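Note that this complex is displayed minus one protein chain, with the remaining chains in position.
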Amino acid sequence: MGMLEFFPEWLQYHGAALAVVLPLLMGAICAILPSERLAWITTLIVVSICTVTAFGLLLVTFGGESVIYKMGGWDPPKGISYVIDGLNTPVIFLISAMALLTTLYGLPSVVAEVEPKKRAPFYGAFLIGVAGLLGMVVTGDAFNVFVFLEVSSISTYVLVAMGASRDRRALAAAYRYLILGSIGATFFVIGLGFLYMETGTLNMADIGRKLQELEGGSRVAMVAFGFITVGLGLKLAMFPLHMWLPGAYAHAPSFVTVFLASTATKAALYLMLRFSFTVFDVSFDYVLTVVTYLFTGLGCAAMVLGSLQAIFQTDARRTLAYSSVAQVGYMLLGVGMATSLGLTAGYVHLLNHAVIKGALFFALGAFWYRYGITRTEDFAGLGKMMPWTMGAFTLGGLSLIGVPLTAGFISKLQLAEAALQRGWGWAVFVIMATSILAIIYIGRLILTAYFQAPPEIDGEVVKRNEAPLMMLIPMWILVALSITIGVNSDFVVQAGQMAAEVLGGIS
Amino acid sequence: MFSAIFENFHYTIVIILMMTGLYVVFSSGNLIKKLVGLSVFQTSVFLLYISIGKVRGGQPPILVDDHSSGGEHASAATNLLAGAAEVPAGGAHHASDVLYSNPLPHVLILTAIVVGVATLAIGLALTVRIREVYGSIEEDVINEIDYRYNLEGTDS
Partner (left out) sequence: MTPHVILRVVSKLLIPLIAMFAFYVQFHGDYGPGGGFQAGVILAAAVILYALIFGLDEAKKAIPPSWVRIGMTLGVLLYGGTGVVTWLLGSEFLSYGVLTPDHPSHGQHYGILAVELGVLLAVASVMLAIFYAFGSRQPELSDEDW
């Protein structure tokens, strides 16, 4: 492992805890910093350290190793342990890297969208949200998952509500998110209670072992699985439980929307994978039934209905939000196949979609920053007014549709391949059909932007006004990444295979 | 059938509270009442956990100690934290004979209560802000204002 030389040995073991503790503590400090610039620099440094740590951990697991960190020195299963393995390091890296990019983007964006005296606490809440997301991905203790889930959710409610100075609907959206999110978390914790009754332990690996010995356990374990599925389903916006998502994405500050869209639902989906395949196991009948019929069924419903709803939105952010619901459907379809290939495809799409949606929401945020545009009809002439931003949006949109040489194509190719191997020809048809729906809702935005003249104000055509460099850089990094994945997908597919190996699945 | 309900009366109470809470969240249009329902729902879970922790005939999970000196006192207390797996060499050698209730669910629920308080505080803060901005805390009214705003694209 030559590449690991930059990575100190101390971090290889302690990095798991550092990535969670550092943003948590610095978030508390950020909240009372007197100047917003100072808060921004603190945030930037913290998320940079997290990204480097996460990258090092990613390399460690690519080397085929896994690390169990004993929090407080207590041995698992009694103590809380943090687990680093092939399943969670890509998600950890995704979360910290997206946090880094959004922080860069935040320098102009937050100034435009958040009231001055709230900016330092805003960064504080953001850091605590990052800590919560990283924590729920890294921890190996089931109750600790709940705690971090709530840490990240509560700070997210606050971040969404901060959009109120731009759009008052953010308040109602944050409230709705809070009610549904809390119900979801409470369902999850009820499930954990039942699981604890059945097995008498909270360590996830230990629960998994005990359930294997009990061969799936009694009805208590079944009920637990039901509650956990519903609870996490709410958090990851599984189809009928997605009602909080469009409002929260559409009215939050752009900064928050990007971060939410590319990390929050992904972390929840990771947990769903972790619980369905390693804590419970697809060798239990009830788990296999839920995974095969419920995940696939709801996934396909989300793909079709989410895409249809996306077409009929008048607000571009809502269009993309409903498209996110549909994309979660693709991931669930892959997971629902429960085969090694299907899981790889679902996981690859999880990573790819974060990159694509990140780029698209970055572009939407830039449109708002320059012209205050969110509605579809106002897109007219944007191709001339902001060529670079619109270029990024177009490439991101093509990737979302799944045009060859983009990340989206790789995901869909993988999914189709897995579906054929499982003998599900109809799934390929659904994927094709929903891609056509994606062409409609993305195409509409792109066509309006390029083929309609820019609007005139007082008889004068609105002038070209490109987004600031700090917004263009993170946006184009993601676009370039999406195309790189499209040309050479080895890295991402390898991550997917690594995850599928940990998950197992049916053969 | 009834005996099953009465023997497990704590589960009955948990279920009643849980359903009441959920029903209030979904049925009422008033934002404050929704939060009340949410709190009742969360409280039912606290009760569920605490009732699992009860061991029949078990004592409160405080280490019984036979009047040992202060230093041993401390080590005994920390050993309880470690799950009382090993009996310390010094005092409290009867610790393993005593049947304790399970302290773990209480600790978990302490955390969950704190989370619940934080959620409630944010919910109430949002309600206050919504009242200031929309002039109402009835969901129907807020939805109607938003709907009109969406149609016209401007603030009326």
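Note that the chains take the letters A and B in the order they are written out, and that residue 1 is the start of every chain.
In the analysis below, a residue touches a chain if its C-beta (ideal position, glycine included) is under 8 Å from a C-beta of that chain, and two chains touch if they have at least 3 such contacts.
Everything numeric in this text was worked out from a predicted model, so none of it was measured.
When the whole complex is considered, the residue among B:I5, B:V55, B:L99 or B:V128 that touches the unshown chain is B:V128. Checked against the full complex, the candidates A:K70, A:K118 or A:R444 give a single residue touching the omitted chain, namely A:K70. Residues 14, 17, 21, 24-25, 28-29, 31-32, 69-73 are the ones on chain A that touch the missing chain. In the full complex, chain B makes contact with the omitted chain through residues 60, 62, 73-75, 77-79, 81, 110, 114, 121, 124-125, 128.
By our rule, only the chains that are shown with their structure count from here on.
In terms of their C-alpha centroids, the spacing between chain A and chain B amounts to 28 Å.
For chain B in complex with chain A, the touching residues are 22, 25, 31, 34-35, 38, 41-42, 45, 48-49, 52, 82-83, 85, 104-105, 108, 111-112, 115, 118-119, 122-123, 126-127, 129-130, 133-134, 142-143, 146, 149-150, 153. Interface of chain A with chain B (complex): residues 74, 78, 143, 146-147, 150, 154, 157-158, 161, 164, 168-169, 171-172, 174-175, 178-179, 182-183, 185-186, 189-190, 193, 196-197, 202, 314-315, 375.
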